[in-house]
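Of the protein chains in this complex, one is absent; all others appear in place.
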Amino acid sequence: MNIKEKSRLKKIVKSQKNNFPLEQCFYTDPMIYDLDIEIFFHNQWVFVGHIYRIPKKGDYFLFSIGNESIIIIRENNKKINCFYNVCRHRGSHICLEEEGKLRNLVCPYHAWVYNLDGQLKSARMMDKNFKPENWSLNKCNSKIFEGLIFINLSENPCDFTKFIEPIEPFIKFHGLSKAKIIARKSYPTKGNWKLILDNFHECYHCQPSHPEYCHVHSKDYIQAYGAGSNTGPESKLFKKQLEDWNKKVKKLGHLIGEYSEIKFSNFFRSAERTPFSNGKLSETKSGKPASILMGKFTEFDGGYTTIGPSPFNSIIMSNDFATIFTFIPKAPMETEIEIMWLVNEKATEGVDYAINDITWMWHETTLEDKRIVENNQKGVLSKKYIPGPLSKMELGLEKLKFWYLKHLELSLEK
Amino acid sequence: MNIKEKSRLKKIVKSQKNNFPLEQCFYTDPMIYDLDIEIFFHNQWVFVGHIYRIPKKGDYFLFSIGNESIIIIRENNKKINCFYNVCRHRGSHICLEEEGKLRNLVCPYHAWVYNLDGQLKSARMMDKNFKPENWSLNKCNSKIFEGLIFINLSENPCDFTKFIEPIEPFIKFHGLSKAKIIARKSYPTKGNWKLILDNFHECYHCQPSHPEYCHVHSKDYIQAYGAGSNTGPESKLFKKQLEDWNKKVKKLGHLIGEYSEIKFSNFFRSAERTPFSNGKLSETKSGKPASILMGKFTEFDGGYTTIGPSPFNSIIMSNDFATIFTFIPKAPMETEIEIMWLVNEKATEGVDYAINDITWMWHETTLEDKRIVENNQKGVLSKKYIPGPLSKMELGLEKLKFWYLKHLELSLEK
Partner (left out) sequence: MNIKEKSRLKKIVKSQKNNFPLEQCFYTDPMIYDLDIEIFFHNQWVFVGHIYRIPKKGDYFLFSIGNESIIIIRENNKKINCFYNVCRHRGSHICLEEEGKLRNLVCPYHAWVYNLDGQLKSARMMDKNFKPENWSLNKCNSKIFEGLIFINLSENPCDFTKFIEPIEPFIKFHGLSKAKIIARKSYPTKGNWKLILDNFHECYHCQPSHPEYCHVHSKDYIQAYGAGSNTGPESKLFKKQLEDWNKKVKKLGHLIGEYSEIKFSNFFRSAERTPFSNGKLSETKSGKPASILMGKFTEFDGGYTTIGPSPFNSIIMSNDFATIFTFIPKAPMETEIEIMWLVNEKATEGVDYAINDITWMWHETTLEDKRIVENNQKGVLSKKYIPGPLSKMELGLEKLKFWYLKHLELSLEK
C-alpha cells in the first residue's frame, strides 16, 4: 500500500459514524481485505483444533488460511508442533492429505526427510557445505491450552499467558482437556469476514431469523445478553434471573461472573456465565442434558458459558458439551465458518449422548447465518448501500467496529 | 479514473476511424466497461418488464444489472414502484426470490418492515430519536408507458415524456397495454455489450448466419432495412414495395412512416413501419398470422414495426405479437439478452396462438447471434485484431459507434 492509498484509507477510517455499520469498502475492497489478514488475523491467537484429533505420535491434520497451510502434528505424548507446509528445498507442500499419521515428514517431491520436531534429517546429493541444521521446517507459533490448539501467524506473537489470563478460569472449569470431538462441520459463506462477525455479535436478528435459538433461549436473555453481556438494553427480568442464579451456583461451587475488555489493546476477549430460562439444563431442543457432565461441574446448574477469545473464535458451552467456532477469512467476500462439538471423553455415543441432539441448534442457526450474510453481502455491493442506524440491540457490533477501526488506525500510523 | 487515464482514453476515442469498428480496448477493458455502465446504461430509460407480470397488489419481480438488484412491485391497482433491493438498516437484500407476492416488504435479516410505497413501517428496538420517515427504501426512477415498465438508474434522469415522444405513436398503435406475456427467455452471452449491439445493428451477417430470418424476410428488405431504415444500400425493389404498401396501409387507417435521430443527444432512438414481402402477414415460419390482432389494427396489413427506444432495448412487432429485447451488460465480456413475447391479452393459447410459432424466429436467431458474438469476442482478444473496413450494409453499426464515441467524448470532457 503506497502513501496515497494509506492517507485515503486513514480518512475513510476517521469518517465512520458512531452507531452505524461500516461503509461498503470495508466489506468489499481487496486491499482492505489484505490489510485485515495482516493486521488482524495474523496477530491473534486462533484456535484451530483439539488434541483429541491427534492422540498418537505422528498424527497430524492441516489448517488452511489464505495461501498458508499449517501442519499440526504430534511429536510425542507431550508435544505438538505446528509447521508451515512448505519444504525448505523448493517449496512443495509436504503433507497432501487433510489428516493422517506419519513416521517422518517426507517431502513428496525430492524426498527431503524431516523429523517430527521439524529438523531436516536427510537430503540426498547435497553439496558438502550443506548444513542440514539450517534447513528445519518453519515453525508456526502454537500453544496447547486445556487441550485446545492455538496458533499465531505473527513473527512477533503477543504473549499467550497474557492473552489467555482473563478467560482462563472460564475455559478451565469445563475440563476441555478431557474432552473428545464428536462432530466437525464447515460452512463456506460468500461474505466478508466482518459481515460474519457483525452477524455473530448482535442478537437483534435472532428473533426474525433463528427459530431454534429462540426456542432454547428466552426473549429477555436474547435482548440483554444474546450477543454477550450487555450487548442490548437491560432486562429487569433477566437481571433478576441472573442474580438469583449466581447465588444458587455460587453455593454449588461452580464458576460465575463475566469478563469484558476495559482498555483498548490488541485483544478482543469476552466471557460470561448466564442461566438458561425455563428450567433448561443444556442448549438442546428439549432443554434436557445431552451428555454427561464435563470438567468441575458437580451437577447441572442450568447455566451456560460463552467465551470470545478473539474475533476469530467463539466457545459456547453447556455443562455437558462445548461448541467451538472458528471464522476463517478466505477471500474479500468469502469466509469459512468451522464448528467443532466436544463432549466429555468418557461419554459413550448411543449411551450418554446422540450427536444430532448436540449439533442441532448451532448447525441450523449457522445455516441460517450463512444465508443471512450472503444476502447482506449482495446488498452491500449496491451503490445504494448506505450504513443505516443501529438498534439498541446491536451494541456488540458497535463495540467490535470501534475496536476494529482503532486497531486499523494505529496500524496505518506505523 | 485519474487524469492520466482520462487523457489517454480521450486520445483513443479521437483516433477511432470512420467506417471501421472500434478497437480492441472498447470490447475488453474493464475500466471502459465501468465507464460504459455509468455513462450509458445508467442514463437511459430501459424497459425491464410488462405490467402483466404483476397484476395484483404486492406482486413483484426483480431485475438485476451488475451489482444492482431492483424490486419492481405493485403498490395498488394504479401504481407500480421500483426500489433498490437494499435494506436501509444494514444493507441486506430484502427480496430473495426472482418473483412473488408480498403484503409488506420485510427484510429477512432484522425484520424492518416497509410499506409497498417504500416507507419504513416498523423497526424494533430503535433509539427514541430514530425517525422512520428518514429511512424509506431508495426509489429507482420508473415509468409505466403502455403497459411497459421502464427504469432509469440515473440520479438525474432525463425527461421521460421527451424520451418517449417520437416513438410514442409506434408503440401506442400496437396496444401493448392490453397485452400479455406468453414467453420469456434469457441468453447469457460471453461478449461485450457493444459486440452484441454491433451485431444487432447490422444485417450484413443475416444472409450467412440467419436462415430463419432470411426465410421470413426478403433479400431486398434485408439489404436496405434489415438493421433499420437505410442501414444498407437502397433497394429500388424494396423502395417501391414500401411506397405501394404505405399507400395501401394509409387507406386502412393504420400507422406508417419512420423516425430516426437527426441531432445528436442523449437519445438513440429509431422506429419504422415496413412491409413483409411475398404476402406474409406475420413474422412466422408460414407467414400466416400467429394470433389475433392487437391494438388499433383493423385487419392484417402485411407490415411490421421496429422500434429502438435505446441501445439497450428493441421492440419488434407484427400485427399480432410483439418481441421485446433487453440487452443487459453483466461484465466486460458478458451480456445477457432477455426476450419477452407478448400477444393480445384476449388471445387464448391453443385456440388463438401456439407459443412455438411465435417464439420460433427470434429464439433461433438469438441463439445464432449468441454464438456469433462469442466467436467475435474470442477473435477481438487477439493481438492481431485490427478493425477492418465496414461494408455498405453496416451503416447502422457505424451510426451507433458515432453516437457512442461522441457521448463518451462529451462525458470525458466534463
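Order of writing sets the labels: A and B. Residues in every chain begin at 1.
Methods note: contacts are C-beta pairs under 8 Å (C-beta built on N, C-alpha and C of every residue); 3 or more make two chains touch, one makes a residue touch a chain.
Predicted, not measured: the structure shown is a model, and the values here were computed from it.
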Which is it among B:Lys247, B:Lys288, B:Lys392 or B:Lys406 that touches the chain not included here? B:Lys392
In the whole complex, not just what's shown, which of B:His205, B:His254 or B:Lys399 touches the removed chain? B:His205
In the complete assembly, which of A:Tyr84, A:Phe150 or A:Tyr385 touches the absent chain? A:Tyr84
With the missing chain put back, which residues of chain B would touch it? List them for me. 19, 21, 198, 204-205, 207-209, 232-233, 372, 375-376, 378-389, 391-393
What is the set of chain A residues that contact the non-displayed chain in the whole complex? 67-69, 84-94, 96, 108-111, 123-127, 130, 135, 138
